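Complex shown without one protein chain; remaining protein chains in place.
For subunit A:
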């Protein structure tokens, strides 16, 4: 398994946020994690990224133990719900930021950034500042900035939460295209049922710090705890005639 988490726990002031959580994920796959606010999704991602320290348990990526490694050493990029574009840098500067940190030659950075701008469908926007972009464009830049660094694992914390329905749908498609193209392994956290089903190759449900990963999507759809059944019943009730 590419990603293996075993018995991971984390408490904040006696509140158990992540409770002996275990999961495994193959390379180049996306695991979507569905969960309500406060269920521990964000804490789980921060533990994997090395932004929080686990009380117990282990995280292994490609067989390598992540314990004690700094976020930079892990090569795991964490994407927030907000795009967090650096306001003092252009689109080009933002996308190439991670490469610049790695001290890659400027000519190589330019080449890679130009290609990424094309793939993000942001031609002609490269020299704009973040405040000149729409919400969807900003989120695309944010994606590009993460993917261009070729992370071992990409962690997405409700990345489309602030987008309108149309933009959200386009971003979901773009995300799938790019992760397939760059061979990205990712954890996609969302509280949106439809998005969780659409985005994940595998799917899990997080509740009170515990995660249940389903065998397949059918298994997920049949579990009454996921809310799929009640959602289907709701839409069916609307379609039924009143007599």
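Operating definition for what follows: a residue touches a chain if its C-beta (ideal position, glycine included) is under 8 Å from a C-beta of that chain, and two chains touch if they have at least 3 such contacts; residues count from 1.
As a working rule, contacts and distances are computed from a predicted model.
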Missing chain, UniProt name, options "NADH-quinone oxidoreductase subunit N", "Cytochrome c3 family protein", "ABC transporter permease subunit" or "Membrane protein": which is it? "ABC transporter permease subunit"
With the full complex in mind, choose from A:67, A:102, A:118 or A:230 the residue touching the hidden chain. A:102
Contact residue for the chain not shown (choose from A:109, A:146, A:174 or A:211): A:146
For the chain that got dropped from the picture, name the residues of subunit A it touches. 49-51, 70-72, 74-78, 80, 82, 84, 86-88, 97-98, 100-102, 145-146, 149
